[in-house]
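Some notes on the structure that comes next.
Every protein chain of the complex appears in place save one, which is left out.
Coming up: subunit A.
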Amino acid sequence: MTSHDEQAPDSAMLDAALAKLDEAVEILANARDFAKPGKLRRVFDGARKVMLQPGGCAAIEARAQAIEAAGIFDGSDWAQPQILIPSLTVHSLKSPESDTVVLEALSELRLLAVAQGRYEHALISTEQAHHYLTQVLALNLELLFSAPSEAERETQGRLAQLTRGLFAHLAETIGYEHVIDQMIDEIWRILQQRPIQVDAIKRMITQIAICQANPDIDLGTSGQGADRLVSSLFGATQASREDPGVEIYLERLQAMDSGALQYEATGFARAMHDTGLVSAYHAVLLRYLLDQGDHLLAEALGLSATGRDCLLCYRQLVQALIEESIFPETPQAVYGLALMLERGILYQPPVAPALWRQIGLPVSAWSQERIRMAYGDAVAPRARLLEGVLCMLGLPLGVGQGNNPTCQSARALSMWAYNDPDYLLQMVTWAARDDEIIMHFEGMPLSSMASLSGVATALPLDLDPVSLIVVPHLDRIYAEMGRRCVGREGDPHRWVNPEFHGWWAGRGFRINVDVKTGQLQDLDAFLRHFYASYHPYYNGNQPLIHPQPAGIAVTDSAARFIGWHAITLLRVNLDPQDVMRAYFFNPNNDSGQDWGGGVKVSTAGCGERFGEASLPFEQFASRLYIFHYDPLEHGELAQISQAELDRVTDHIYRSWGADRVPATKLQALSSPH
């Protein structure tokens, strides 16, 4: 936004840089296909230089068509703008690799030209381009409104300036009002999944609030939907309305009678259950209410009869949990506590004593250090960990794997929090106190200390406190279990999944991919068996009892195979529209994904509970490649209709199974019907 002031003196530099870029683009355009890679360097470096100048982005936008026609995107995903996924720009724009950032920026500017109607693109329409860009802006709003963080400066250097220049130009052209509304929708969509980690969302909401307060930014009529979000953080109640600061707020509380306190309690509880976000004032209120009677406490937690009952039964434990974990710096613990009470898991005999152990748990120096690195010093690492424990027990489906390849470990944590909470607490204790977890694999103890390496090559930091401490251990053990299966015929998950997750994971195992060749095998029997095991119409109307690990072939929005992914199958039910749906947990941070070919994972509106993802049963089956079952439940292959089976297999052949069809099958397919 300051860029205008400096424009005049630098225009000579911009012109010189543009002259070089134009020449480089022309050389690229004239080069033969095989020689193009050798001509890219000058275009990349030239474009980077241009975009670093004030006015550079606009100049690139004007040349976007020529740059694309020269072949800069050839052979990459960017060549097909219609399949680009906005959320990926979060990573590409923060990449330390200059070329990645430049390529992404060029693509955005090209789409801007398309969105403005200046460039008619064969593959993407004006509306699509506009929609894509608003999403990109919303997802990267910090690039628009905040200076580079120290981390960005460290990894990106000047590139951080480049992306900011790019975003200023995008927002000025597209209009801020589009950005804000899009972002608000996006925040609500994510919040409906009730993730444990909400720091990034809180940052975005803060930015909206700043944006609204800035008289230089004309939001027009947009941004109305943000009020609930902003107020839930900065002023949900009468006494906190103008964001007075926690000290003043506490003073106000001290001057209130019980009627006023009740008003505050209800206001915060409603905001919290509305959004899943907790204000720092709420934490202050809750600590204050500890001395004001159980009724107000239950009110401030927004508890139902079940939760209130649980609170009253375990009054002392709850008091200790609040005192030890709920601070203005750890407000989400309030939500975790409330939902944990609602789940009634304290009534399972081992859980309450295990939580007492957690409250007094000595945390090892290494674990403390990890927590400090990820969350800073504002509260003691022990309190931070306790907040994490409450959140995980309250929101078992809010666990996310961060930007790490550790979906197995995240799934296990979620499954334990959901199904076996005292086991989870045991794991946390071992990891946080002893820096070691021992699990058994086919009778042999496996120590996380002795195992060499996990799936993740670096220790992850972008996780909730429990995952932060436990995942490195689980990941190593999981990898070690895999190593123990080397040389066995077939897929190692057959043995690893039940041993890793728990006794309830079925020992029966089916896979529809031949591990050696990668080709599909026994597809019909696989599907019939899956229907017979899980589909209520074919399994005697038996609801799913325990969460079951399952393997998914994840595809992108163009239905191309991306990779194998671990999920938990939670339940199979008719949805409100009477469609049979599979509800599952996806350890990815955002489960709302487009898997292509019409398969769009839903996270709300189809009967999902918080954190669940869902698909119609057929579509789910079309992405499934591994499931477990109880071998003693003598399953008869389900008599599903050929038409239904064909629909599922067709989905498979048109997506991840496209190049996995065995040769014999192909002939059958190509024969006339």
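Rule of thumb we're sticking to: a residue touches a chain if its C-beta (ideal position, glycine included) is under 8 Å from a C-beta of that chain, and two chains touch if they have at least 3 such contacts; residues count from 1.
In this section, contacts and distances are computed from a predicted model.
Comparing "Thiamin-related ABC transporter permease 1", "Carboxylate--amine ligase", "Indolepyruvate ferredoxin oxidoreductase subunit alpha" or "Type 1 periplasmic binding fold superfamily protein" against the UniProt entry of the hidden chain yields the protein name "Carboxylate--amine ligase". Contact with the undisplayed chain is limited, among A:Ala16, A:Ile210 or A:Ala378, to A:Ala16.
Annotation: of A:Asp45, A:Asp294 or A:Asp462, A:Asp45 touches the absent chain (contact as defined above). For subunit A, the residues in touch with the chain missing from this view are 13, 16-17, 20, 24, 31-35, 37-38, 41-42, 44-46, 48-49, 52, 96-98, 155, 157-158.
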